[in-house]
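Removed from the display is one protein chain of the complex; every other protein chain stays in position.
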Amino acid sequence: MERVLMKGNEALAEGAILAGCRGFFGYPITPSSEIAEYMARKMPKIGGVFVQAESELAAINMVYGGASTGARVMTASSSPGLSLKQEGISFISEAELPCLIVNVSRGGPGLGGIQPAQSDYFQATRGGGHGDYHTIVLAPSGSQEMMDFAMEAFELADKYRIPVMIMAEGTLGNIMEPILMREPVTKFSEKPWATTGCRGRKPNIVNTLHLGNEELESRNHQLFNKYQIIKENEKRADAFLVEDAEIVVVAFGIMSRIVKKAVIEARKKGVKAGLVRPVTLWPFPDEHIRTAAKNARLFLSVEISMGQMIQDIQLALAGRVPVEFYGRIGFTPNPEEILQEIMRLAEREGL
Amino acid sequence: MKKVFQKPESLTDAKNHYCPGCSHGLIHRLIAECMDEMNIREKTIGICPVGCSVLAYDYFNCDMLEAAHGRAPAIATAIKRLLPDRFLFTYQGDGDLASIGMAEIVHASARGEKITVIFVNNTLYGMTGGQMAPTTLLGQVTTTSPYGRKAENEGYPMKMAELLSSNEGSAYICRTAVNNPANINRTKRAIKKAFQVQEKGLGFSMVEILSACPTNWGLNPLDAMKWIEDNMVPYYPLGEFKVKEEQ
Partner (left out) sequence: MDREQQVLFAGFGGQGVLSMGQFLTHIAMNAGKEVSWVPSYGAEMRGGTANCLVTISEEEISSPLTENPMAAVIMNRPSLDKFESRIKPNGTLVINSSMVDRVPERDDLNVLRMPVNQIAAEIGNLRGANMIILGAYLQKTGIVEVEEALEYLGVVFKGKSESIIEQNKAAFLAGVEYARNEW
């Protein structure tokens, strides 16, 4: 099959279109804008809707409206924009509207910088807005996955009636790699709950208000039962050389590839290093972490942040194995410096 | 025997929760009558705000959504774009529309979204207990302007109909009141006209309705009607501000 060279942002946008996305609502922000630009070019040609909203707040609420019609719709932004979208994501989660939300993430806090970062991990995996809720969070690691995960995201979103987030560091939006084009999706599930006009049926209501005490509690239980099922079914991670690993490095997104190279080099130097790469950040693949701990003396979380995922690794290990942290922000750690860190730890531990 | 009063089909049987003398219930009814008369109930999708009318999704007998505070126009935009042959209306209070949702309403109008906005201006935040809104009149006492609204401190009340009529995308902008039978009839005609403008695809339409909140005004229902006439109408003139004709 023919390979085409595509920027990650464009691969993601094309993947969404292949998945049947016909509504894009966004507000420009670096390094995500190419997704909006791609959609602005494509949507009018395929009978889809593209609206440049007046703000991220408006954009996410357009997604709320768009998803309520049963159409596959999405928005894309970057970190500061995601902060503004949190209101809408909370509402969408409660109303159980399937959609795709993309964060091509950059550094914060505040305006921060446009350098790639992973410091929105807490925001993405803990819900992010008000109330008890979660979104499924997928972390691609290259252009092909930008496309493939966009397609999977819509399937997951429809399957569980949940917003799915793709979190990709800025680098992934800009990187160009060969892509194998996928076939367009042609089968879509029925959405009898959609607000499309009540011809021939009872009116549908999309609502997030629950004034009664019992009603509010039972609503939250319903949502949490769903989250439980997702936890049981959808945790995903890749493991590399963890079988006999004494140092297990954990990294997601672009970092996982950089770490992979460092692990290969460490092995050449006789250090038994391995890698666990969470593919779903929520639900967090804690079982994969525990499995990799079999021979581990030490875990190392490598992140482009001050250390956020490390907490999930610690929770997964429940104190059984110590977890170290290596992270930078403003810079993306290179394989060379991660190798150095692995070697430093190996020496310290006498491995 | 001739039936002189009948509940519109576009309203449900649910008993509404509004205070005695509140205009919300009446305005719901006017909208529903227009939907019935135009036979559009089954293709209408309504969006209710956060405010006293937050539960309006229980009262309208059509597909309904409940929006985050101020965001109804954004939600309506997306639905209308994806389902262009449906009828979309948002129902919004003055805090919802003119304060927190200012960006959404101005841009929906600027884009000429083919939706109809029913804007209930009762000069304050009803649901949260009568705080000041952007529409609160100068000198008006509210719980957050306890000494009366002063221009130096709180600025001037916003005239949304005038503001939005300056947008090219606005096709029909009208201000009415519901303080007497004649004005109620005019309000209904305006709502219908706004729906017709939407049907013809001419652009954005809004009816701003001067309404009573007797509870937070501290007036009985009758005095509240008089208060609209004496205090609101002089500052918020009634009439059509924008009528885009068919090409």
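Order of writing sets the chain letters: A and B. Residues in each chain are counted from 1.
The criterion applied here is as follows: contacts are C-beta pairs under 8 Å (C-beta built on N, C-alpha and C of every residue); 3 or more make two chains touch, one makes a residue touch a chain.
Remember, it's a predicted structure, so these values are computed and weren't measured experimentally.
Note that the absent chain touches A when the full complex is taken as a whole.
Only one residue from A:Ile258, A:Ala292 or A:Val323 touches the chain missing from this view: A:Ile258.
In the complete assembly, the contact with the undisplayed chain comes from A:Ile114, out of A:Leu84, A:Ile114, A:Leu209 or A:Leu351. Of the options A:Pro44, A:Pro178 or A:Pro322, the residue whose C-beta touches the omitted chain is A:Pro178. Contact between chain A and the unshown chain involves residues 3, 5, 31, 106, 113-116, 142, 170-171, 174-178, 254, 257-258, 260-262, 264, 330, 332, 334-337.
Note that only the chains that are shown with their structure count from here on.
Considering their complex, residues 22-23, 25, 49, 51, 53-55, 57-59, 61-66, 68-69, 71, 73, 87-88, 91, 195-200, 203-209 of chain A touch chain B.
Those residues of chain B that touch chain A in the complex are listed here as 41-45, 47, 54-55, 57-58, 60-68, 71, 74-79, 81-83, 86-87, 103-104, 106-107, 111.
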